[in-house]
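Okay, handing you the structure first.
Omission of a single protein chain aside, the complex is shown with its protein chains in their original locations.
Letters are used for the chains, namely A, B and C, taken in the order the chains are written, and counting of residues starts over at 1 for each.
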Amino acid sequence: MKPVTHAKVTKDITVADLIREYENCAFGAGRLARAVRIYKEMQADDVTNFFGLAGAMIPAGMRQVVADMIKQGDVDVLVTTGANLVHDMIEAFGGEHCKGQCTANDLELKKCKIDRIYDVYLEDQHFTTFEAKFDAIVADILNSYPKKLFTISDFLREIGSRIEDKTSILRTAVDSDVPVFCPAIADSSIGLQSWAFGYKRDLQVDTFKDIRQIMDICYKARRAGALFVGGGVPKNFIMQSMLLIPKGFDFAIQLSTDTPETGGLSGATLDEAKSWGKIGERAETVTVYSDATITLPILLAATL
Amino acid sequence: MKPVTHAKVTKDITVADLIREYENCAFGAGRLARAVRIYKEMQADDVTNFFGLAGAMIPAGMRQVVADMIKQGDVDVLVTTGANLVHDMIEAFGGEHCKGQCTANDLELKKCKIDRIYDVYLEDQHFTTFEAKFDAIVADILNSYPKKLFTISDFLREIGSRIEDKTSILRTAVDSDVPVFCPAIADSSIGLQSWAFGYKRDLQVDTFKDIRQIMDICYKARRAGALFVGGGVPKNFIMQSMLLIPKGFDFAIQLSTDTPETGGLSGATLDEAKSWGKIGERAETVTVYSDATITLPILLAATL
Amino acid sequence: MKPVTHAKVTKDITVADLIREYENCAFGAGRLARAVRIYKEMQADDVTNFFGLAGAMIPAGMRQVVADMIKQGDVDVLVTTGANLVHDMIEAFGGEHCKGQCTANDLELKKCKIDRIYDVYLEDQHFTTFEAKFDAIVADILNSYPKKLFTISDFLREIGSRIEDKTSILRTAVDSDVPVFCPAIADSSIGLQSWAFGYKRDLQVDTFKDIRQIMDICYKARRAGALFVGGGVPKNFIMQSMLLIPKGFDFAIQLSTDTPETGGLSGATLDEAKSWGKIGERAETVTVYSDATITLPILLAATL
Partner (left out) sequence: MKPVTHAKVTKDITVADLIREYENCAFGAGRLARAVRIYKEMQADDVTNFFGLAGAMIPAGMRQVVADMIKQGDVDVLVTTGANLVHDMIEAFGGEHCKGQCTANDLELKKCKIDRIYDVYLEDQHFTTFEAKFDAIVADILNSYPKKLFTISDFLREIGSRIEDKTSILRTAVDSDVPVFCPAIADSSIGLQSWAFGYKRDLQVDTFKDIRQIMDICYKARRAGALFVGGGVPKNFIMQSMLLIPKGFDFAIQLSTDTPETGGLSGATLDEAKSWGKIGERAETVTVYSDATITLPILLAATL
């Protein structure tokens, strides 16, 4: 048995050194240090890494961190929510999220045409801009491919390549040749807009055909790693992609506040996934039960 | 100010009477009583009710309760996850979920070909049966409509009408003329099977086209209510459907263990949705922060 | 393996029958049914039952339920917080808790001299009444026993016997000869008042001497059961009382929303307590992760 040694912090300690101090701590600190250790192993060349990004991470200020992770090659496949993509585009199109109060009076916010996301405010007008610019992009895509039946990831790649803002996550993914999957894309303002748009033009996006591509990536992976921020569809979609592959994931990190006791998939332990074969028997795994806006930048900072 | 009065229980007290005892309690008990009160108002003829069903409610034993809610007319629109539909079909096709241990050794379960969902066990063989029967149903659908581009809800209605088990949620929804939306349908074994199947036959399911139908329902609703079990895509998809409708939901009930402090949509307060206009300014709303496998049957029992 | 069967509710279903429906459900519903089963076994004559009551259960409307549990002999030892005792006395002395809003403006409440406990309001004036009546009781105690060094439980028994309201939990405990332990009694308005009072009179209450009594009860118990509502000091104090007794608790039920992932004792699993020997190796235990204001009355109703 290895003794717990107590974390010691000093003036100007780096994040990487802080994590070294956490190495022999327990609870969340010990788990975060273990996540860093696993993440470093996942950076090996022969590991194909899947990043499941749920939550409202863009409004919270995590856009740069996610983009940097993609840019430096830590991500081979991104699976995310429509919301994260929309908020990424809202900023790409000149909009901004603002710091607000989680205790705000929501009726007064409504009068001011401000939408609240916990302690973030977003002005309605940025959605109007988003809609106009998004429509123009989709129109351009349809002009280029008038009769194409898109997969969701193809459609997103086409959109991403037309986003001018190079700090955008979607644009960065396209530039880095990282496929972006978003099975629930209809469940977002992209869905609403595609509907509004659909009256005029013949946009066809298939809901199932992406599965072939993600499963091909799984089959070809020599070793595979998964990083989950939150649960939801991104976690489940990555997990199920490995369901039919004999060996399952070799590495898995979960940064989440969801706990297993509710029985839902979001909070399910990574061990549970081993019974299904989604995660390999000898995989190295860890769940850090803590706010990912705190732990995700630390994970990146400690592994740069 | 109304005083808290203390709940008094007696031998053979009914669930409906228990809820009357909770009426003047606070915390979860008071909230559950309020949910019952709102649910009763939602049962009025002129209210169109949306039911967002996330979580793994079928494996947990809630299949009958959900089907009964549909059957008795409490549900006008069902939005759920692929997982809930798959587990519903697994039982419809003769499979069963079993009671297990959440502390099980997952590697041993794997050897026994048992998949774990918290404290529920599911034998792999039931997936094999599911796949075969599901393939036959899809083949029959494609024979009937060889070149059809399906919406997800159309596809689900075709499946549901071919399920023989009348206790099935999906079959019950079809029989009751309740549309079933499942934006993330690809994120389930339906997705995996449709992919496997897709090699042979030309199944085409559009990812966006359902939005028109659900928004039409929203537009036509005189008054609208929403019941959310858990969060995830079902919650967000129902909420966003009301985003462009001026008045928003008139009633909303949330049965969930997710809390707002993480910033995610699943745990977001119903007040937050008022800033967006998804929920009306004067709507009656309540969140019961408690395990829905306990509270959902109580909600139904107290309003029969 | 035992199959999950789906809960079926009917009009006028009793709470006891609802629990029978939960018997073969999983997640929280299954756990609650198991808690009922264990609680019934704990009602056997040879089981000594410890009830650890944390949380703010009196303000929430659980006073009658707790008193009834004591009255009908389900509780042999009560361990609770100063807060629960103070709120019990506030009502015994004519005060009342009122239903409020958890989203209230706390600065305005302060101006109105209203103290908030989540969604419960309590007027400052009820504390003033409490202080006067409590002082009179302590004065009377000191007149009766001018130089006595009290244990905390002795002191509480003397207080309880002077409370006129027979619906009081403390009075009910005294009437039922159930000792009440409150290790952190100083951490409450009883503490504040005893201090204010202490200037004038010589109240002496020992902090350690109760341990002998509770350990004697543990030693003498043929079989022992523990019911925990929330965690905190009541849970730990009951657990540690069994630490030196070879066989540990035979039964343990935990109704709580605290989960193990934080590492704290409040959310610690009952299995963890087996490593310490606080709970016996073959004990029957269950944790119901759900709001206790919902589950505690159900537990009582189903076992009357």
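Definition applied: contacts are C-beta pairs under 8 Å (C-beta built on N, C-alpha and C of every residue); 3 or more make two chains touch, one makes a residue touch a chain.
It should be emphasised that the depicted structure is a prediction, and the values quoted were computed from it without experimental measurement.
When you scan C:37, C:116, C:148 or C:247 for touch with the missing chain, the hit is C:116. The residue touching the chain not shown here, chosen from C:92, C:203 or C:286, is C:203.
The hidden chain makes contact, of the residues A:26, A:44, A:107 or A:132, with A:26. Contact with the chain that does not appear here is found for just one residue of A:43, A:103 or A:144, A:103. By the touch rule set out above, subunit A reaches the unshown chain at residues 1-16, 18, 21-22, 24-30, 32, 56, 59-65, 68, 96-100, 103, 117-121, 257, 271, 288-295, 297-298, 300-301, 304. Mapped onto subunit C, the interface with the missing chain covers residues 54-56, 59-60, 83, 102, 104, 106-107, 109-110, 114-120, 149, 152, 183-189, 191-192, 194-195, 198, 203-212, 215, 230, 232-233, 236-237, 240, 243-244, 257-258, 260-266, 268, 271-277, 281, 291, 293. Listed by residue number, the positions of subunit B touching the unshown chain are 26-28, 103, 259, 261-263, 289.
By our rule, only the chains that are shown with their structure count from here on.
Rotation angle for the C-alpha superposition of subunit A on subunit B: 180 degrees, rounded in steps of 5. Distance from the subunit A centre to the subunit B centre is 25 Å, each centre being the mean of its Cα atoms.
Note on chain placement: the centre of subunit B and the centre of subunit C lie 36 Å apart, centres being C-alpha means. Multi-chain contact residues of subunit C (touching two or more other chains): 26-28, 103, 289.
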